[in-house]
Every structure is written in C-alpha cells, then in structure tokens.
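A single protein chain has been omitted; all remaining protein chains appear in their positions.
The first chain written gets the first letter, and so on, giving A, B and C; residue counts start at 1 in each chain.
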Amino acid sequence: TYKNSDAQSGSQAAPAARTGAGADLVDGSKTKVALVPGGAHPYFQPWKTAGSAAKKTYGLGAVAFDETAEWDQQKQNNLLSTLAARGYNAFGVFGVSPTDINSTFADLKSQGFPVASLGSCPAGDKDDADFCLSTDVQLAAYKAAKAAIAAMGSKGTLVHLTGNNVDANTQLRIKGVAQAVKESGGKVKLLQTITDIDTDLQTAQKAVSDLMAAKGSQITGIVATAYNPAVAAADVVKSSGSKAKVIAIDDDAKILSGIKQGTVTATVVQNPVGQAEIGTWALALLQTKQCTVRSPGVEVDSGSFVVTKANVAGYDKARQAKTAELKKQFADKILTCG
Amino acid sequence: MTTSISPPDTVPEEKTATHRMPFWVNQRLGLLALVIALSVLFGVLRPAFLDQQLVLFPLLRDIATLTVVALAQMVALSVGHMNLAVGRMAAFGAMFAGLGYDRLGVPMQVGLLMCLAAGAAIGAVTGWLIARTGVSSFVVTLAMDFALLGLVSLMYSSLTDDAAFTTHPTGIDALRSYSLADICAGPICGSPAVPQIAQFTVLAMLALGFLYGCTRIGRELLLTGANPAAAELSGIPTGRRVLLAHTLSGLLAALAGFMAAAGTGTFRASIGDDFMLPSFLGAVLGGTLLTGGVVSVLGTLLGTALVGVIRKGLDLLGVGLESLNIYLGCVLLLALSADRIRAVVSYRKVVRST
Amino acid sequence: MNRLNVTLGQGSWGGSALRRFARSTAAMLLCVVVVGYVALGIASSGSFFEGPSVRVFLQYLATPILIGLAQMVALCVGQLNLAVGALGGFTACLMGVLMADHGVPAGVAVIVGLLTATAIGLATGVAIVGTQINGFIVTLATMTILLGAQYRLTGTRTVDGYSRTLRDFGTAAPLNIPLVFVTALVAAALLAAFMYRTVAGRRLLAAGGNPLAARLSGISTDRQIVAAHTLSGLLIGVAAVTATASLPGVNRSVGGDWLLPSFAAPIIGGVALTGGSIAVLGTVLAAFVTRLIDAARAQFSLDPSWVNLLIGLVVLGTVAGGRLHQTRLEKSATTDGAVLPQTGGAQ
C-alpha cells in the first residue's frame, strides 16, 4: 500500500500557536491578508474558514477570501490590485494561469506586498512569490494513479479524466498519472486521457457514459483528477454496473459520501486548510517585517493523503498533524525571524 | 443632363437647412454620461476608486484590451455577420507571436506583426469561405472556432511543456506595466492611470473611425450589412467587402490576443477563452446593430467601459461572488433603462419642438 | 443554406413538397445522421447498435434537443436568448435545493421549477418589451443575474440525494429508449404542432417573419416577443428537469455549456437568425449530428484537440464543398443562377 506523506508524524491535533521562538506574531492588527483562489471551486472552500480562524488566532486586521477571479488571469490581476487599493497588504494567491502568475507576483512584490503562492506553484523553475505552499500537483495525480493501480490489483486498463488540456497544471497531472502507469511495468495500460470535461457536470457525465458504452468492458480503473469528472465517474460506474475502480481527487462532501457508499474507491486529498492557515500566518509575519524568507521563492509541500473507506473518518487528524508540522518547518527552516 | 426643374416652391424652407437631431439625443452621449455617473458614484462610495495606479490603471488596461475585442466583433457586425471565433482567432494570433519570441527570438515588433498577419490570414480564410459559399457566418465562424480550438491546443501541446510560450521579448514587460507617466515625465504628458498598451486601442479606434467615417470602403461595408441585395445591385462588391470585414475582424482579434498576452505575461492557449460575450456586449451596448449597417467605434469603447466600471466598482465595494453577478446584471439593466428613459424623453422633446 | 429560402426554380409548384424536402437542410442532416450512425456501428463491429450503447446515445440527446428548441423559439421571433444555460442551471439547482435541503417532494419541486423557468422567461420578455432595450443585452443581463443566483443557491457544492423517483425517471429506459429522450421528442412534437397548427404559433412566426406586417395585421409583436421568451423559458424548464433527473447531482456548473449548442442545433438545422423560420425536425437532427461526434470521440479514443480540429475542418470542408458542388450543378442543370445575397443581418 501507499504511504501518506505525513505517516511518520504521529497525530497530535492541536493547531499549535506557539512554536519556534521569534515566530510568534507580535502584532498583526495592521495586517490585512487577502486569500485569492483562481475561482469558485470546492477545493478552496476550506480557505474561507481557515482564513477567518487564523484571523482570530493571530489577531490580524482582516482576512478576506475573494473568489471573483472566475478563472481568468486578467480578472485575477485586476482583483488583486483592487484588493490592494482596498487596503489589503498581504496576498495568498492561487494563480489561474501558472505560466503567467509570476508576472502578477512580481507586480505585487514591487509594490512592497508579501505574496504567497498557495495551492499551486508557478510553472517553470522561477517563483517570484515569497514562498509557495502547495501540494505538488503532479505528485497528487501520481498518488491517485498509484492508488487506482493498487485497487485494480496492479493490472488492467486505466482511464484518466481531467480538465482543461491547455492548463499547465493539467499537463502536470497527465505526467503524474503517466509516471505511475509506467512504473507498473506494462501490466497496467493507460487506455485514454480524456481532457476538457471539467466544464460542467453534464459534459463530464456524457463523456464518461460514452466511454463506458464504447469501452466499458475493458476498463478496470478510472482516475479523475478534476471535480466534475470525479462526481460523474462515480455515478456512471455505479449505474452501468461496471467493476471499474474510481479514484477521485479532493474531499468535497459529494466525493466523501461516494467513498462512504463505496462508489469511489479512494480520493487523494490535499491540505487547503493548512495552506490557508500557515499561509496567512507566514504572510502576517512577513508583512509586519518580523520575519523574512530565507530563500525567497522556496516551495513547500503542504501534503497529500490517500483517503479510502478505511480511513475516511480519521484522515483529518493526519492532515492537522501535517499542518502543525508545516508550521514548525516554517518557523525553523523557511523563515528567519529577528 | 440639362434638365432643370424649378425647386418646388411648396416645400418649406427648413428642407434645405438640414434638420438634425439635437446633440443630446445621441446614444453615445448617454453612455458617456452613464460611465461618468457610475464612476462618480463609486468614487464617492469608495474613494479608492480614483487610485490611479491600483484601480484606474488596471481598469483602463482591461478596457483597452476588451475594446479591441469588441471592435473585432463590431467589424464583423458591420456587414451583418458575426464572428464567433474572435477568442480563438486571438489565441491563434498570439500563438504566432509567442512562437516567434520563443523559437525564433524575434524582437517584439516583429512578433506583433506575425501575430497580426496570422490573425488577418485566418480571418481572410473565414471571410472567403462565407463570401464564396454564402453559408451563414454563424455556422462558418463556429466551425472555425472549433478548428482553431483544436489546432491551437495541438500546437501548444506539441511545442511547449506547460502549454505556454514563456519567453518575454524586451519591451513587452514595459507594455504590460508602463503608463503614460513612465514614458515621459511631467503632468503634461500623462497620468499614471493611462496604460501604455492603450496605444494599440487608440490606433485601432482611429483607424476604424477613419475607415467607417471617411472612406468609401467603410461606407460600402456598412451598406453591405444594411441590405446585401441592394448593395450588390448598387455595384458594391459585397463578396470582397465580406472578405475584408472578416480579415479585419481577425486582425483585430489577434491584436487583442497580443494585448491580453502582454497584459498577463505569457502567450498561452487559453488566451481569448472569455472573449466572446464581452465582444458582443461592448459592440451592442455601444450602438452597433446586430443586423448590420450601423457601427459606432466610440460607442464600443464606452460600452466596454460601462461594463468594466460596474465590475470594478462592485469589486471595490467588496461584493462577493455570491452577489457579484446578480448586482452586475441588475446595475447594467437599471443603467440602460435610465438611458432609455433619457432617450424617450429627448425624443418627445424633439417631437414637441417640431 | 440560405439560398433555399430565396428561390426555387420555376417549374411545377404543386406536388413539389417532396422535392422541397429532398433539397432541405433536414434531408441533408438526415443523411448525415444515418450514414454517421451506420459508420459508427460498423467501426464498433456492431456494438454500437446494441441496447446499452443506444441507450447512452439517446440519453444525452434530451438536453441539446430541448435547449435547441428553446433557442429556436426565441430565434423565430427574431430574438436571441443568451440566458438558456443560466436559466437551465438555475432551475436545476433550484429544484435540487428544494428537494435536498428543504425536503420538498419531487413532484412539487418539478412544478415549481417549470413555473419558475417560465416566469423568468416571461419576465425577460416583459423587460425587453417594456424597456425597449435590445433583447441581446437584456438576456445577457438576465444570464449574469441567474448565474449569480445559481451560485448563491448552491455555492461550490454538488447538491444530491434528492428524490429517488426523479432519479429513476432520469435513468429509466424501457426498451433502451430513455424516458428523458422521449420527453424531449414529445416536447419537439408538441412544439411543432403548436408552431404549425395553432393560431398562437402562427402569430409568433408572423411576428418573426415580418414584424411590421404582423403589427399592421393586428398582431402585437410585443406580445409575441413576450410569448416567445415565455415558451423558451418553459422549454428550458423541461430541459432543467431532465438534467436534474439524470445527473448525479446538481451544482453550479450545470448549464454552463448550453449556450453554444443551443444556437448550433437550430442554426445547423436551418433556422435563420433573422427570425420567421423554424425547423423542429432540423433542430432535432442537428442535435443528433453533434451527438454522433461525441460517440465517435469515445469510440475511437480521440484526443479532444484532434476532435475539435477535425469537426471544424470537416464542417468547413462540407460547407465549401457542398456549395461548390451546388454551383456546378446549377451550371449544368435546371436551377437558377447567381442569387442576390439575402437581406437581413447577422446571417
């Protein structure tokens, strides 16, 4: 079986507020943090609560969650500058377009705002944000594919369902799945990668139904690395009576209920709570000039976990532990506080 | 032709003194008033609205790009056609610029020219098909949209790793972030609110304004749109005009694609994804008729600006996504209804004064 | 395509119904559908003709047919309805939320949904007529508002777990003919009957064909615009019901991809953007054609980029080839020559 990245680090749950000396936020009342996702998506919903929790915990001036970017880079850029005009002075951003977001980060940085890339890192080797706290997209897809292959009994035919083909993150997901399939040494065949079906639920359902009608008998596993395809796949597989295993991504309520009912075999969850919580805290430290980043542009893995019916009740503990560990990592290794 | 007919003496004097609607009946003026009124309203509610660097600059940059998009649609509408492939033509054009920068290392201007040429070429192909076959422009441009959608993403996925050309030629970052204030110093020449990239918009508007306002070809485009049968019988080469309109539409779409790419950072396949609705909205709000024959270059700018201002204002008010679109739609409807009332009132006034 | 509307050669006028059909868009689409279906069947070595495949094929025809018809009704009075997807999505979410969150019984929720969609259509029509603002802008604004409302209703979650009966209706397929597809066909048949047979339907068409003439003949064009939007709303409501019934749940993405298909089906089916024409059969067949492409994509495991490229090229090719072929025919056979470009915008 596959190990969760945090498996070693026990399960202490408390979101520790006081770790490493000097990394305690002294006065965050002037800090206004904006958490800006790419658009509306279930993945970001934990940011909202985690952000307001962090505001309370650290006594920040304000934490805003604004999803009005609607998956358009230009809109997101505008939104960020509007937020700056409204007085926000630290930004945690999920870039709509990973190839463009560095320019946006550079703009914000040039105006003196600390910036964190949350949830995904800019494409390429360069990162103009102060730090990037995210799940490695490719790794998450790789893990999902690994989980699928394991559920399929390490042999059979796999299908990968995903979103917008010309998005850098999609390309990473495709690579991740391909890598896992390659590692199976030919026993698992990747039948098809279906892209561009995350636009809406009906499109996804139609594509999966057509696929099952045409090739249903061969397919033994489905990896869905986008939301709508995952929901659709779970439903279609069940109603068509196929034996294929469905591996989803993220932990929206609909998918968790699928796991509980058995229509979804497993899902790879990431750590959006941790991203928002730690991101907000670190941004506040940077904004108040209390700390600096040791090597600007550093990329930190926020963790990813395979959730199955067996651990669906308790996976959140593991995630909280990872979050606590992240905080320590930031205090000790990433930030220099003086 | 030597006949002279004595001017009919029963016709009242004003007949020759050309009677014109008073200036305040003009629709453009209504739009301008709306844009200003809304800006003032938002400025009062949130003084930050007038922040030149953080609010006005990005707002104007956005408007500049979308205006070019809307102009691309306007040109197609002028001959009574539609261009459903504006967005994809933008992506197609931008791809060539990106290709030039990334693979051939050409300077910025050359890349821009490649981009424009590619857009014009694809527009010309579209126009040629429509003119030659007489099939509805809706169907042809829709098919073209699909073809380009496929082609562009195939090209990007075969040429690049993350579906984008990331090379920045010198000068493009300046385009992205410079305002008039950066180009020359002093308050005379420019404010930091006016983005440098707006130069393309101004150029496009001037060129189109000249084309439609002053030239034979522009007039022929409009008449082709107004009544193709009558235009053909009046000796207008309607086929060539249709071809020209689509070529121009493609060219402008490509320009918009370039501007969008320069504005956000890289040349990628998703450029232009969201161009279609704004393209129609800007043009139609500005007074361009969907049925062809009437265009307004200035109106297109104002129409685009109206939507931009409303959106920006709502953003500044901190309206969340759960309400943003609701308000956006409502404000738009209310604003236009107000303008409608103004139009009706002014019409009545003219009638009464007759 | 538009030359069909212009002239038919001299010759016998009577008894030419068959010939007219043979030359019509619908006939061409019918050929494409039959040829495409058979080709797919052969390519799949017969499995495409089997029950489950047929069922899946038909299942997803309901939505494109219904939204295509909804758009067609708006087009026939010379209007565009940009709110097709938003209204459908909103109605679907409304019904989902009513059932899942408020425990409203399925029957009631469906009726509320249909009524809401119809009422919103009515309101749109009234707004267009009342404000005299271009219908394009008004429906764009309603679209924006409805998108917002849909998000407000559901947020980012997927609403599910509603009525079993409704879900059963959505997936039931006696003799492998899905009920939702039957619903769409019934709606199409009713609409055709309404348009061709009833006075109200003829009024709609008259108002679209020549608004001034209709007005002079005592037909209120304003009322027809309102009626068309209302009817359009009702059809979208039906589409929303079938979608809610057959989807695993409803979320804010529902309806997101309806706009373009809603135009594509009627326009490929032979409806003019300028109003006054309808083509129920054409619209249905055009929906079949687009569905065939989906099926082919799954059958041949095609990369979507290639599919898009090929669709585009094939359509452009047929358009060009078909027209050139026709011109050649005209040079040698009994039809007329050059045709004046048709009047009317946005063709």
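One rule holds for everything that comes next: a contact is a pair of C-beta atoms (placed from the backbone, for glycine too) under 8 Å apart; a residue touches a chain by one contact, two chains touch by 3 or more.
In this text, contacts and distances are computed from a predicted model.
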Listed names "Sugar ABC transporter ATP-binding protein", "NADH-quinone oxidoreductase subunit K", "Hydrogenase expression/formation protein" or "ABC transmembrane type-1 domain-containing protein", matching UniProt entry of the absent chain: "Sugar ABC transporter ATP-binding protein"
Chains in view that touch the one left out, judged over the entire complex: B, C
Identified contact with the non-displayed chain, of B:50, B:159, B:174 or B:217: B:217
Residue touching the undisplayed chain, where the options are B:115, B:205 or B:236: B:236
Residue among B:41, B:294 or B:338 that touches the chain left out of view: B:294
Chain not shown, touching residues in subunit B: 1-5, 7-12, 14-16, 18-21, 210, 214-220, 222-223, 226-227, 229-238, 289, 291, 293-294, 347, 350-352, 354
Where the missing chain touches subunit C, by residue: 5-10, 13-14, 197-200, 202, 205-206, 209-210, 212-220, 276-277, 330, 334-340, 343
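Going forward, only the chains that are shown with their structure count from here on.
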Two chains sharing the most C-beta contacts: B-C
Inter-chain centre distance, subunit A versus subunit B - centres from mean C-alpha coordinates, in Å: 37
Averaged-CA centre spacing for the pair subunit C and subunit B, given as whole angstrom: 29
Where subunit C touches two or more other chains, by residue: 151, 155, 304-305
Overlap residues in subunit B, where contacts from two or more other chains coincide: 153, 157, 321, 324
Contacting residues of subunit A [partner subunit C, same complex]: 40-42, 44-45, 165, 191-192, 194-196, 199-203, 205-207, 209-215, 228, 231-232, 234-235, 239-240, 252-254, 257
Residues on subunit B engaged by subunit C in the complex (per definition of touch): 77, 80-82, 84, 129, 132-140, 142-151, 153-154, 157, 225, 227-233, 238, 277, 280-281, 284-285, 289-293, 321-330, 332-333, 336-337, 340
Subunit B to subunit A touching residues, read off their complex: 46, 48-49, 51, 54-55, 57-59, 62, 65, 152-153, 156-157, 161-164, 166, 173, 176-177, 260, 263-266, 268-270, 273-274, 312, 315-316, 318-321, 324
